[in-house]
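Removed: one protein chain of the complex. Kept in place: all other protein chains.
Note that the chains take the letters A and B in the order they are written out, and that residue 1 is the start of every chain.
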Amino acid sequence: MVTASISLRDVGRTFGVTRALAGVDLDLKPGVTGLLGPNGAGKTTLLRLLATALPPTQGQVSVLGLDPEVQAERTEIRRRLGYQPQEVGFPRGFTAFAFVDYIALLKEWTEPAARHAEVRRVLGLVGLSDLGAKRIRAMSGGQRRRVALAQALLGSPVVLILDEPTTGVDPEQRVILRTVLAEIARTSVVVLSTHQTEDVAALCERVVVLDGGRVRYDGPVTDLTGQAAGRVWLADEPDPEAVVSWRTGTGRYRNVGARVRDGVEHIEPSLEDAYLLLRGGSPEPETAGEVAS
Amino acid sequence: MDSRPSDEMLLLAVAECDMGAFRTLYERHAGWLAIRLARRCNDRDLVADAIQDTFVAVWQKPQGFRADGDIAAWLWGIAIRRLVSRLRTHSSVAAVFEHVEAAPAAEDQVLLSVEYGDIGQALARLSPEMRAVIQAVVLDGLSAREAAHLLDVPVSSVKTRLYRAKARLRAALAEGPS
Partner (left out) sequence: MTGWHLDEDIVRRYVERADSLTEGASVEQHLLSCEPCRARVNAAASVIELSVIDLAAVWDRTRNAVEVPRPSVFERLLRGAGLPAPEARLVAVASAFRGVWLTGVAAVLAFAALAAAMGHARGVWLFLSVAPVVPCLVVASSYDPWLDPALEPELVTPYPVLRLILLRTIAVLALALPAVLLFGLVVPGETAFAWLLPAVGFVALVLAASTWVSPLRSAIVVSCAWLTVVWLLATRSRSPEAVLQGRAQAGFLVLAAASFAIFLLRRRQLRQLRPWR
């Protein structure tokens, strides 16, 4: 019995002496979960683990109610899984169609007519229907990312793992991507990592913040944004009391601080503010339910 | 302002492997090419195959078009040669369609003389076999060998008929309009 869920219990992953992940507990259901964190936080390692590309060195992983350690169950998981790695190199001379067709073949689409139709479908989803016959090596970086995404979408997976799917993709394509993912996320578990808080804010219901291999926050996006409520204000100068401040396009300074302050020009917090706050220092607790590492 | 891309622009896009441009090119040209081919060969499947071959050839070598003429003429050149190629390998005989002779209406006579002058009327007086050869060699631009494949006659017959047709035309023109 396959249930659309992923759960991790006290999962850790070590490479030699480097501890990439530690003490990770997660429960993911259908919907889009964003993975935020600085470089080296362990996002890619975590995604590889979820995609069954890597086993944990400790703890338990359960995908779709199945155990990736058991080969038969792992194959079952992979039949319903799509994974877009951070970097995909493409073989020389392959067109977009040829590459996606090849992966489709490995995903057990043996009947040619059905396979070709599916390849065209996923290329259409990522906006590459007219470029199927173009060599990947002749494509732009953003177009290549889309080819990598297309192969992940083959077979309408129940689990979709995307490592930085929006990097290098232009704004129009990002909007299309958001629509596609929103549709899939109605019945599938979608996990994506990104550096852009705007993508998380626009697309994800849940956000997991990773830092130093540990989960710093796991919950609804709105709750995280709410943590910065009353802690973001505008001023003519950078405020020394702020955790972080920067000059905006209007010439004024946006300040994000740990304490709720009065008598300043407050503005609506964004997810980015909350994220910076989380990374730069913990806000003095106002709401319960924060996940500490 | 005309926002429709020109055929030349479509060809440039095809050189960049743009399937959408390729499709537009197909929609613009496959129709009239098929009709013109079908007037040389009444085997529909062969004509369909020739159209397919034509556009595959366009996809593979869009730069074959030299920007010194009409794209339509270039496409026709590819299409008729693909048809001949198919006929060569196809065993059954595909007869050239015989035109039903209809006397041109008075206005059309004027138009025809604008396009072809007295030759038009002189051509009308040739036998069907000679007309077919003139059409293949002079109008479609085929070589004697290609015309032989198209009409399913020996190369020597093509040359003889062409010679005789030209002689008759010269005579008819020398005679003057009748």
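To be clear about the criterion, contacts are C-beta pairs under 8 Å (C-beta built on N, C-alpha and C of every residue); 3 or more make two chains touch, one makes a residue touch a chain.
This structure is a prediction, so every number in the text was calculated from the model and none was measured.
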From A:Pro85, A:Gly142 or A:Gly212, residue that would touch the chain that is not displayed: A:Pro85
Of B:Ala34, B:Ala144 or B:Leu173, the residue in touch with the unshown chain: B:Ala34
Touching the absent chain when the full complex is considered, from A:Ala98, A:Ala182, A:Ala202 or A:Val264: A:Ala98
Residue numbers in chain B that touch the chain omitted from display: 7, 19, 22-23, 26, 28-32, 34-36, 38-39, 44, 47-48, 51-52, 55-56, 59-60, 70, 72-73, 76, 97, 99-102, 104, 108, 111-112, 114-116, 119-121, 123-124, 131, 134-135, 139
Footprint left on chain A by the chain that the document does not show: 15, 18, 48, 51-55, 74-75, 78-79, 81, 83-85, 88-95, 97-99, 101-103, 105-108, 110, 116, 132-133, 148, 151-152
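As a convention for this text, only the chains that are shown with their structure count from here on.
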Intercentroid distance (Cα basis), chain B paired with chain A, Å: 58
Interfacial residue positions of chain B with respect to chain A in the complex: 16-21, 59
Chain A residues within the chain B interface of the complex: 95, 129-135, 138
